[in-house]
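Not every chain of the complex is shown here; the ones you see sit where they belong.
In order of appearance the chains are A and B, and numbering begins at 1 in each one.
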């Protein structure tokens, strides 16, 4: 294996949780070295954080534009190869675009952009750049999610005729029920948070999980949102009817007011021959059920799993790996792509997932606002 | 406790599963004695079955009308007091109505009738009769379902703002995927099976569970059915968006093509303060979750349960009771009502549940056929 890939990080400083997740993920498989960063818009905090995590400060820049400008002055063999974009949502698009335009590989947090229009512009920029672009729908990095994808691809379920996915959380409860908080928090302010809260933040994970695992495209949707209070302008709960073909239907359910739920992402996929069920909070157990035989419980690391799944497990069966390991699997796939090595297209979500996601988010808003009508995805 | 109640049974002979369920349920609490019956339309089989289960044959009648006529000739203290109606669906209405019109108490299998119009006629007959009428939504007899109802009534969840219920089965798969079978089987023939397969048979259980546990009324619905094949005329899968108030929403999901699912009835109810989750196939475990404390798992028979729940448990905690015991709890409530004893209105589903159920079924069909539009329930 060649030398470590030179990684730059934008955002993710201080107490940022997403920062920890990406940083650890980059370390896990010995593939990356952080060589440059703008961890924080405040330069002093930026430098302090770099010192705290023991990153050399000579390439800690005062802002994103400076990072680009200075790195481009370095010879290619020293320059940052790939940048992880962990900034607030509205910055994903301009930063990712500029990175692509300047020949950098990009690992981008979701949502990829705040509008479908931006997403398409980014897609165009990516086509021109020819670099690697990965979108961190982290959950696709779990070994048993990969196993679902491969089992379905191999035909183990037969023709799929129904899909049911959900992402339930209760975290917004303390905010939404308090009139003052719900009027002030940026998450519920459409000017700051974009067009959707619940679908945009978590519903889109369920959407992505459906398309990632089944290999099917959702063709059209009908959504119903719940704002919970008249003075609240953002969806905090939404149910979406989905159609993936003439007789292939399903539902995506998402909520931020599902009291007591944590990261309740789950999916059930029903085919002619069998079905699969998986839950994010018990990520190492995959259930295959059928009308005839006993339920089968698949676990990571066993030889009976697919190559794609096994590639995402570092230890023998029975040693639980978790969300950091899932993200590390995505980083591993990106490393292979950057190095030009072979990799499976299930190793990391791509530009296409990002465009699809924005298309979905905008469609659900349009459907709800249009009076719960069917909207086609592009 | 007074003498056993004199029970008549219509239908449920031979290999009838529903027959076993009702018969056993009637025995469990020592309240009923079968004194008369028309187990089977064929009189010889009727008699043979009575002998097989050791019921005296002198009041085994050749048909339903004869049963009514002959029983009315008996003095009231010998006459059948209550009749269980276990016949094919289309016979529920005429039989239940005639029983009520002639002063009998009635225990009726669901669906109560095949149309809302019939349901209302039956309701009117019941108002006139003044006798007891129970509809066997069996699942409401489980101790932990009763516990949900009482916890919600006591305000433990606070204001409810979201409900999610499902009933998934896979049993119709072998039928629906075979062109010959799906064109022939009576369950998928609208002339024989009524207007709905999936919603009528199981979706309505989920609907009833929502209203039974929350005490809320579903005001309007929007449904999307799946017929799976162009030549199939009956819904085998349906998702229903529901609204119980301006900002109280939810979803009811039902399927008969959810491969590998058995009797996958489940409900999650989210309130401001806490939530409850329950699954039919693990009926003795009730989960209360909140955003702050540890998840709580309630089990039957403990002193911490409500009186209504405890009334439905015969043995100390840790002895699993099941579906027969749930039905027996309904029979126990009916016995109390017949005897004029005090009982909790959660002890058995009533005429009102039946009317609501038919209203729901017809509304979902109308919504789907109308292009997935919102339909108000009455």
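Convention: contacts are C-beta pairs under 8 Å (C-beta built on N, C-alpha and C of every residue); 3 or more make two chains touch, one makes a residue touch a chain.
Given the structure is predicted, the values throughout are model-derived calculations rather than measurements.
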Entire complex copy count, 2 subunits given: 4
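By definition in this document, only the chains that are shown with their structure count from here on.
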Of chain A, residues touching chain B in the complex: 157, 161-162, 164, 166, 168, 170-171, 173-174, 177, 222, 224, 226-229, 237, 239, 241, 247, 249-251, 253, 255, 257-261, 268, 270-275, 288-291, 295, 372, 374
